[in-house]
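Moving on, here comes subunit A:
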Amino acid sequence: MTPASHLLQQEIPLTWYLLLSAALFSLGVIGFLIKRNLITVFMSIELMLNAVNLSFVTFAHQWHMVKGQIFVFFVMMVAAAEAAVGLAIIIAVFRARTTLAVDRIDLMKL
Partner candidate 1 sequence: MNEHLNLWLIPLLPFAGFVINGLLGRRLPKSLVTAIALLAPLVSFGVVLNAVKASGAGLVLPYSETCPIGWINAGALHVDFSFVFDQLSLVMLLVVTGVGFLIHIYSVGYMSHEEGYWRFFSYMNLFMFFMTVLVLAGNALLMFVGWEGVGLASYLLIGFYYKKNSAADAGKKAFIVNRIGDFGFLIGMFLLLANFGTLSFSEIGAKLAASPAWTGGVLTVIALCLLLGATGKSAQLPLYVWLPDAMEGPTPVSALIHAATMVTAGVYMIARTHAIFDRSPFALSVVAVVGAATALFAATIGLVQNDIKRVLAYSTISQLGYMFLGCGVTAYSAAIFHLMTHAFFKALLFLAAGSVIHGMGGEQDLRKMGGLRKKMPVTFWTMTAAVFAIAGFPPFAGFFSKDAILYAAFLQGTTGKLLWFVGVVTALLTAFYMFRLWYLTFLGESRSHDVHPHESPWSMLGPLSILALLSVGGGWIGIERFGAFLAPAVGRQTGEGGSAQLEILLILLAVAVAALGWFMAHRLYHQRPEGAAQLAAAMPTGYKLLLNKYFVDEIYSYTFVKPLLAFSRFILGWVVDTAVLGGLAWLLGGIALLGGAILQRWQSGNLRSYAAWLAFGAAALLLFVLVPWTSVLASFPVFHMNVAGH
Partner candidate 2 sequence: MAINESILTWILLVPLAGAVLVALLPDRGKLPAWLALLTSLVSFGLTLHLPAHFVLGQHGFQYEINRPWIENPAIFYHVGVDGLSLWLVVLVGLLAPVGVLASWNAIKDRRKVFYALFLVQQTAMFGVFISLDLMVYYGFWELSLVPMAILIAMYGRKDGPKAAIKFFLFTFIPSAPLLVAILWLYARTGTFDFVELRLLIDSGSMPTGALWWVALAFLFAFAVKVPVFPLHGWLADTFTEAPVAMAMVVAGKLGLYSMLRFHVGLFPVQSRAVAPILVALAVIGILYGACLALVQRDFWRLLAFAAISHLSLITLGIYGLTFTGWDGAIYQILNHGVVDAALFLLLGILETRYATSQIAAYGGLASRVPQTATLFVITSLAMIGLPMLNGFVGEFLILSSTFTGVSHGWAIAATLGVILGAAYMLWLVQRLFYGPESELAMRPAADLRLGELAVLWPLAILMLVMGLAPAIWIPSIENRIGIPALKGSTALPASSLSVSFQGEGQQ
């Protein structure tokens, strides 16, 4: 089925959602690579998790399985927990180094 026929049938192929998810995921990865602030880097990770969530929801829709959605629910919880810990770590870093610049956190190398 071509996208055009979907258009006519007024249905969105799940492929689109998945592609969006992949794109968002990749943007998240790029974000990790280019952002210079620890907090925004962390945000990029959140973006990646969201992208994955979209995939889960899409697949849940495809398989008509609740489990995919529940998975997303758990991911949200985990994300929340991670956020708490991650931000605490960032605060600790800031206290110790008074900077949030990713590139300055390179005391340990080689």
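Side notes on the structure shown:
Simple rule for what comes next: contacts are C-beta pairs under 8 Å (C-beta built on N, C-alpha and C of every residue); 3 or more make two chains touch, one makes a residue touch a chain; residues count from 1.
Criterion applied: all candidates are chains of the complex that A comes from, given by their letters.
This is a predicted model, so every value here is computed, not measured.
Screening 1 or 2 for touch with subunit A: in this complex the touching candidate is 1. Taken together, the subunit A residues at the contact with candidate 1 in this complex read 29, 32-34, 41, 102-103, 105-110.
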